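Only a single protein chain was left out; the remaining protein chains are all shown in position.
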Amino acid sequence: MQEHILSILIFFPALAAMFGFVVHKDSVRAYGITVAAIEFFLSLWLWNLYDPMTSGMQFMEMAPLVSAFGISYLVGVDGISLFIIILSTFFTLIGIASLTEKRRVKDLIITLLFLEMTMIGVFAALDAIVFYVFWELSLIPMLYIIGAWGGPLRIYASIKFFLYTFTGSLVMLVGMLFMAYFYYQATGQWSFSLLEWYRLILPVNIQMWLFAAFFLGFAIKVPMFPFHTWLPYAHGQAPTIGSVILAAILLKMGTYAFIRFSLPLFPDASVAFMFPIAIIAIIMIVYAAMVAYAQEDIKQVVAYSSISHMGVIILGIFSMNVEGITGSVFLMIAHGVVSGALFLLVGVIYDRRHTKLMSEFGGLASVMPRYATIFGIMMMASVGLPLTINFVGEFLSLLGFYKQSHSYTLVAGTAIIVGAIYMLSAYKKAFFGTVTNEKNKNLKDVNRTELLGLVPLVVVAIWLGVYPKPLLEPINNSVEAIVQLMHDKAQTLEAKQRIPDLSNSAGLNSTQEAH
Amino acid sequence: MFEAIAFYLFAALTIIMFTITVMTSQALYALTAMAAGMIFISAFFFILGADFLGAIQIIVYTGAVMAIYAFGMMFFDTTRNVIEKRSNPQFVVVLGGLAAVLVVFIVLAPIVTTNLNANYPIDLAVGNTQAIGMVLFTKYLVPFELAAVMLLVAMIAGIVLAGKKMDKSLTLMAEEDIALMHASSATEITQEEAY
Amino acid sequence: MEVYLYIALFAPLVGSLFAALFGAAPKTYLTGIAASGLLFTSFVSSAILLNYVLAGHTVHVEMMTWIAAGDLYIPFGFVVDQVSVTMMMVVSVVSTVVHVYSIGYMAHDKGFNRFFSYLSAFVFSMMVLVMSDNFLGLFIGWEGVGLCSWLLIGFWYHKESATWAANEAFIMNRIADLAMLIGIFMLYWNLGSLQYDVVFANIATLPMHIITWIGIFLFIGAMGKSAQFPLHTWLADAMEGPTPVSALIHAATMVTAGVYLVVRANPIYGLIPEVGIVIASLGAFVALFAASMALVNRDMKRIIAYSTLSQLGYMFVAAGLGAYWVALFHLMAHAFFKALLFLGAGNVMHAMHDELDPFKMGGLKKSMKWTWILMTLASVALAGIYPLAGFFSKDLILEVAFVEHHYVLYTVLLLTAGLTAFYSFRLVALIFHGNERHLEHGIHPHEAYTFMLYAMAPLGVLAVIAGMAFKTPYYLMVTHLLPAMTYHIHNHTTFWIMTIGTQLFVIAAITYAYKKYAKAVKVDKKVESGLLYQLLYNQYFIPKIYDEVFSKPYLKLSKLAWKEIDLKIVDATVDGIANIIYQTGEKTHTMQDGNLSSMLRWMVIGLVVLLVLAVAFTAGYNAVNLQAM
Partner (left out) sequence: MEITLTHYLVLSTVLFAIGLIGVMRRKNLLMLFFATEILLNAVNIGMAAISHFRGDYTGQMFAFFIIAIAASEVAVGLGLLIVWYKRTGKIDLDQMTSMRG
């Protein structure tokens, strides 16, 4: 079973979703929680089996699909994908456990389980075609969730979401095909295996084109400025569970793909595009933070804050050194936890008042103290306070990029200022002051179902902020392998210089660990 | 020399015949011109040594297809001129001409010919018909059978489609009844459209 | 000794978590007493550690790894050495006193339990800040105290002004924190470590301009926390918080963290005296600047806050001139008497039903005798009259400036000393002497609970003796770590002239203050409408300028970014592209008119287009190939 654990992880939810159709309507919730819990424990078991000292892929499975073109079902995990997979199972569990939706619960749970399959599939896939298939498949359940359970503008939002991301991924597909064709030209064999592609050193000009093609697909998913406008609509219209999964997991697909595809495949192009992308990332950070500050709807604040944080992640990825990339991977997890929690929290108040406008609230801290406390903790985590989960990632990402450019980091660092501005002012508007709105006078504090979802998130947010080592270590090892690969593959002088060579400093590392 | 004369002669004849077919407003002229054109085309096949194909051309086109057309035209009023609304006749000619010029250009341009090997080389020792038979019943057997079935299907389809209401003979019916029949079918149509 | 270190560090955290358990529960004295008890434990542990350190040892422990990525390795490491133990003593003493005091002060507040939770959390963060053995650990504490400060300033969250002030404090501190992070980044990429010992051992190997930049960035970080100009406005506004908070956080401990940072990083600043001069000049400027605002203010707590600001300026002058131990010494002495002053102000506020305008008080010495005595004591110490604490620490800074030949700084500081004496006693005179103006408002003051006064007593004692008794042993201890510089004016005549001159100047200022305000308060309309008065009263219009130049335009810009750029440009472009495609379909669907003939024409057009493309591409391909050949 151990050698097939990844396949089980990927297809168990889908299988369970199929069986979900025959489960009775009243017991489907319990069924969903059970399935998600089993899946979550499976993923924890995967973590337990995972060897943190190995940098390469583990639990690889291979089955040829179209052998003529070298397409095969190839999956595996390393330190980078492992925790995002666990995050996916974790959030599916939390999402189903704290589900407050009343309409067509059965369909929703089946959709979520199907979505879980696609998410894990994306992060486990090591074959470009398999990756692409899961990548696109993940759109469908999300489209369905937004379109069927969303707000009044749900059709517009879901179509925008779908078409936008779909357009990007088509360009990406073209890139993938060309990459495979190039591989064929170079080796005489077709292969879509990423691990095979890694071995290929592409000419710099081809790298540029391919990088651009992949970039569009990933950038829209992230979403990077100026391709971000689908996100506020999607979040604004999606039901709570949709926003949670979207923010926590789906956005990470883009940044994950940057690390998995763009960096190791096109090291020279990555270095060449580093500063343009850094500028985009800085725009994302500052601009999204400003827009978030101007919002009137609390969910939009969180939505734009996601964009702002994704900017930091991008910056970390393109720092091209171990500190920065490790930080950005960690920040993906961190942002998943924090933004997921914030969306859940917004959902709590939306369930009670059916509005998300901050002007409708005020003084909630005295009516709902526990809610305000949890929101406060998560807000502080989002702002990046040390000893919360976000800080570790944010610090490492910025630290990493500082190596590449001092002035850019200084500007990007304003993230910690502008982030505090919009978050604190939103918190102030919603929670502080006196209760002016009659409707808020008798609001109930968070109930047990909601706490079931929120408390684990708070625990994780603080636990990983204080003790990030269990995650950082495997991530670090895998990232080191990627950085070394990039350094070895780099052709231009600039890339050689910008990407550190770890093989020389290996001795230095061990002495440092010794003391 | 003889080949050249024959080619140019038949080329000119074919072009004239087909031009008439396309341009005339008399259906009968068009039919006749086309039948003639078909026969002239078979001449090319004979020149090219494809005797069997030439024979088929005459039999199938002039014998069968033209006969079907002739029968078909009996349903329509062929004595009158075909009245057609023309829109942008120049445009049509320019477009057709342009397509021709382009294809000619492609044909005349040096085609990169890299050792095309004949799959089924022509063996001059064997007669054309025999050779055709050899190829047709070995390599192209399945397509041949399929074509045969297709023809059968087409034949039945033609009969079924054209044979509707064949129990009523339009030639023997009184004028009023025909008008009545047309009217009822017209209402049928309007009903269908209503759906 | 490690056990004591952990007790000293984690006892406040335990207290905080314990109080947090009762966060939503109704008020129970248990939380206050437990938190105070645990802090006392922390204090005792700190004292034991102090004893240990006095014997010449230091304690350095590494609890566990925190962040390890790439070459970066940051543990939770704690060090107790001469500098940090001084801070630990200051923090634990003042916070224990403030905790006990708060049991009385907050007795009637609904958020009693919550308050103790926050307050103890603050002490924990402060302990982390001073005990950490690396820069990032310091940063944890740095942000932690920022968070607690936010929570405590906004403690009465239903007040708009309180929450606004809380956010202002947090955001302003964040601005400085960014600079500090950049400083940390520079240290890491240049030295490969953030541990104090590694950094300080290798800092001299770096090129000068990098050290300078590191020094500048770290100092900007310190400026935020210590509310130096131009990041000073939050401190006065922070007075919206409960008074014990002001005493602990915004007078004694947190705001001095900046000074602590500069002192701690003295091996860096020792290499860059030019930056030191800038720090000292800024400190002197802030000292005078803040004192001038305190002269006319009519809000008791704000006056004390400006006084704090002014004294922080003094500390930075000392630190900037390389007299690190002097800065730390003044930090300690100041913590005692300023906390005392604030707690006294708290008593007055309670008695006056939260009235803050001293012009509406007066003659309180009758009903609040002990408060009067303690506050007067604190004010005397603040003014720097022999033999109280302020004399030893503050006059020392004047001497430092003099000995180092920075006569401009010296003059400014001397002038400020006079102003300090004046506004301190203006406050004392207005509150405790003269007519009982508060009777007009129907307020009948009463003395605070006795145990609160007892709680304040240790601070009173320390304010008196801290300078006299501690100076020499402290100097001997702390110079193990800090540069041992003695500042003696060699010429005895000059020394005596200076000392006595300063004393006389200060006494003159006190006398003037008493004379002007002790009897009857005459409001001089002409002075008040004067430009200078208006300037000072409105804090040089700086908050207003910030509001106009930064806050409002930022909000406007944000609205613009959202409504105009995001919705009307970025999103509209996307929608526009979609619309173009949609419109194209809408326009061209007439092509599908169902007429076979026109469809055939379209087909032929398509054919022609394809043929053209074929010809063009073939020609292009051939051209390229021919070229290649």
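As written, the chain order gives the labels A, B and C, with residue 1 at the start of each chain.
We adopt the following convention: contacts are C-beta pairs under 8 Å (C-beta built on N, C-alpha and C of every residue); 3 or more make two chains touch, one makes a residue touch a chain.
Being a predicted model, the structure only gives us computed values, none of them experimental.
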Not-displayed chain touches, in the whole complex, chains B, C
Where chain B meets the left-out chain, the residues are 1, 3-4, 7, 11, 14-15, 18-19, 21-22, 27, 30-31, 34, 37-38, 41, 44-45, 48-50, 52-53, 56-57, 60-61, 64-65, 68-69, 72-73, 75-76, 82, 84-86, 89, 92-93, 95-97, 99-100, 103-104, 107-108, 116, 118-122, 131-132, 135-136, 140, 143, 147, 150-151, 153-155, 157-162, 164-165, 182, 185-186, 188-189
To test your reading of the contact rule: which positions on chain C touch the chain that is missing from view?
589, 591-597, 600-601, 604
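What we mean here is this: only the chains that are shown with their structure count from here on.
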Contacts common to chain B and chain C (chain labels)
none
Innermost chain by mean C-alpha position
A
Using CA atom averages as chain centres, what separation in Å is found between chain B and chain C?
95
Just how far, in Å, is the C-alpha centre of chain B from the one of chain A?
63
For the pair chain A and chain C, the C-alpha centroid-to-centroid distance in angstrom is 36
For chain B, which residues are in contact with chain C within the complex?
91-92, 95-96, 98-99, 102-103, 105-106, 109
Touching residues of chain A toward chain C in the complex: what are they?
160, 163-164, 225-230, 287, 290-291, 293-295, 321-323, 326-327, 330, 363, 365-366, 369-370, 373, 380, 385-387, 391-392, 395-396, 398-400, 402-403, 406, 409-410, 413-414, 416-417, 420-421, 424-425, 428, 431-434, 466-469, 472-473, 475-476, 479-480, 505, 508-509, 512-513
What residues on chain C touch chain B, complex-wise?
601, 604-605, 607-608, 611-612, 614-615, 618
